[in-house]
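So the structure is just underneath, and the comments pick up after that.
In this view, the complex is presented without one of its protein chains, the others remaining in place.
So that you can tell them apart, the chains are marked A, B and C in the order they are listed, and the count of residues begins at 1 in each.
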Amino acid sequence: MIELLYFAWVRERIGVDGEVLPLPEGVATVAALLDWLAGRSEGHATALADRGRVRVAVDQVFAQADTPVTAGAEVAIFPPVTGG
Amino acid sequence: MIELLYFAWVRERIGVDGEVLPLPEGVATVAALLDWLAGRSEGHATALADRGRVRVAVDQVFAQADTPVTAGAEVAIFPPVTGG
Amino acid sequence: MILVRVQAEPLDLAPLLPEGGDTGAVVTFTGFVRGDANELGGLVSLTLDHYPAMTERALAAIAAEAERRWPILAGRVVHRVGRMLPGEAIVHVAVASSHRAAAFAAAEFLMDWLKTKAPFWKAEERAGGTTWVEARASDDLAAARWE
Partner (left out) sequence: MILVRVQAEPLDLAPLLPEGGDTGAVVTFTGFVRGDANELGGLVSLTLDHYPAMTERALAAIAAEAERRWPILAGRVVHRVGRMLPGEAIVHVAVASSHRAAAFAAAEFLMDWLKTKAPFWKAEERAGGTTWVEARASDDLAAARWE
């Protein structure tokens, strides 16, 4: 399983705070996970339409497109941060 | 007349807070005033021995060697500042 | 040692005072909610969303990097979350060091990295509705100065 968490407008577009899913077959990186997620619902597709505007953290650390995703990971997806 | 004011170690070496003197004949600039003052006493000579370590303000504005000094001026002589 | 904290309560802006005899300089930064009266309707409120499991960890990493780069004697980074009103403080950073150059640099670094590397998101409530604030390219440039 992997735990997905969504924040800010990513959460609003997808419509849930997060979800727990089996790691999809053939998905081993952040990029592959986003590709797979975008096909999951219209909300997911809208949230992930522009990958340049989406950031990902794996196990609470900022990740890149090629960062590995394995079973048990916590994967957070959100817009560029705007705190401070 | 001119009013001379001394601060920090310039004051301590000269031995007074300040003095009021007639503008010496032939003195028209800061540099000329310092040359004249250095001959006034041993304390003055010691205080002004190294001109590179002495700063001057004329009428409360930082002055250069060629800044004019005229009768009625307030001339302050002090080390490089160390506030803050 | 820089203390980091995330809280829903209003921030305490009491000054960071020297402990021990080595502190010669304290620099603070405080970010406030602007009212933006010039923009349509002004700002009603600002809500800070964050990623709780990651936030303090990210702030601690930023603080550790500052301590690696400058001789910091004490410091704090406190970020507020939840809903706040114009004039209220969003974030407060304080750094104590022996000399001012290090204190200024570390405080500015902490803010620049926090702005781009800590998982907070601002939503602005105006008369016309609530919108998520867009990240600013100038913040990325400011953070890149320290790479």
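The rule we apply is simple: a residue touches a chain if its C-beta (ideal position, glycine included) is under 8 Å from a C-beta of that chain, and two chains touch if they have at least 3 such contacts.
All values reported here derive from a predicted model rather than from experimental measurement.
Asks: Name every shown chain in contact with the chain that has been left out of the document.
Replies: Output: missing chain touches B, C.
Asks: What residue numbers in subunit C mark contact with the hidden partner chain?
Replies: 13-15, 17-18, 20-37, 42-43, 86-87, 98, 100-101, 103-104, 107-108, 111, 138, 142
Asks: Which subunit B residues would touch the chain omitted from the figure, given the whole complex?
Replies: Touching the missing chain: residues 5, 7-9, 57, 60-62, 74, 76, 78-84.
We take it that only the chains that are shown with their structure count from here on.
Asks: Can you check how far apart subunit A and subunit B are, centre to centre, with Cα atoms defining each centre and the answer in Å?
Replies: 72
Asks: Check each residue of subunit C and list the ones that touch at least two other chains.
Replies: Not one residue of subunit C touches more than one other chain, so the list is empty.
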